[in-house]
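A protein chain is absent from this complex, but the other protein chains hold their places.
Let's look at subunit A:
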């Protein structure tokens, strides 16, 4: 077995939390149950990884199997990478019969035709998602297994989730291979980035809970918990206002859990409007400023602002439109009309 492969497997095992190592090796399926029984999973991680490498030696692991282990690790811990969303377009309206073997062949062929030194691995998952791992080399050097990009593509959808984490110069090659393999015509980056891959998928595939007005008998979630504990002797004077805030908040955000985003960025390029007599600015240039919201869970915190009394309800549509428009980077410019600020798509 190659030295580099052994070292790569050792480092990958070290990344896994100790309690998860056994399950992940089982998912990998490269080492037999009998072999796994011989490893003591309660010793130090260093020693566990040495044992694993030794067993892989016995089975003569190649870089392909090592790459699969890396994919399994990243699939279990996708939030360690930052993911961007790309959208593809095509004009023809024929039904696509997505054939996985076809896709893999086309992707490999297209990428290898421009850059020979790449390691490409695929793994399919239950939810029709294909995970693609690419290790990049240069025209003169072998692929560097520590410089990897990941692509997650759901069949027959126009969206791809890419975690590049390497030089941007490889991005056009990757995009072209993707477009050719999935039978689309072009691709562009959306203004949507996050660590939480599942939330990005939820937002573009509209899997998060939106509030639709229907007559359907759906179980309502009672929001009257606050009243129970107070008892009969306390009367809330502002109960109407509180209920209005909750209702408006519910209309804006829906009932279910929100997709998980860590930040939202608003770039402002608007003119300073003031009394012309004041003449604050000599030149008529737009103000440029950037506002960035950071949070471990941005949308949930926005949802709780109005009920907590920290903001007026309804919240600004600039904040509530984030899941619906599937973007968290905004540019606000002058609208040639009534309102001083509006959305401009890039």
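Here, a contact is a pair of C-beta atoms (placed from the backbone, for glycine too) under 8 Å apart; a residue touches a chain by one contact, two chains touch by 3 or more; residues count from 1.
Rule of thumb we're sticking to: contacts and distances are computed from a predicted model.
Peer 1: Can you pick, from "Centromere protein O", "Alkylglycerone-phosphate synthase", "Probable electron transfer flavoprotein subunit beta" or "Phospholipid-transporting ATPase", the UniProt protein name of the chain not displayed?
Peer 2: For the chain missing from the view, the UniProt record says "Centromere protein O".
Peer 1: Who touches the missing chain here, A:37, A:95 or A:169?
Peer 2: Going through A:37, A:95 or A:169 one by one, A:95 is the residue touching the chain not shown.
Peer 1: Determine which one of A:50, A:84 or A:157 touches the chain that has been left out.
Peer 2: A:157
Peer 1: Pick from A:32, A:128 or A:185: which residue touches the chain that isn't shown?
Peer 2: Selected residue, touching the omitted chain: A:128.
Peer 1: Hey, which of A:165, A:210 or A:236 is the one touching the hidden chain?
Peer 2: Considering all chains, including the one not shown, the answer is A:210.
Peer 1: Footprint of the hidden chain on subunit A, which residues?
Peer 2: Counting over the whole complex, subunit A touches the hidden chain at residues 93, 95-101, 124, 128, 154-159, 204-206, 210, 212-217, 324.
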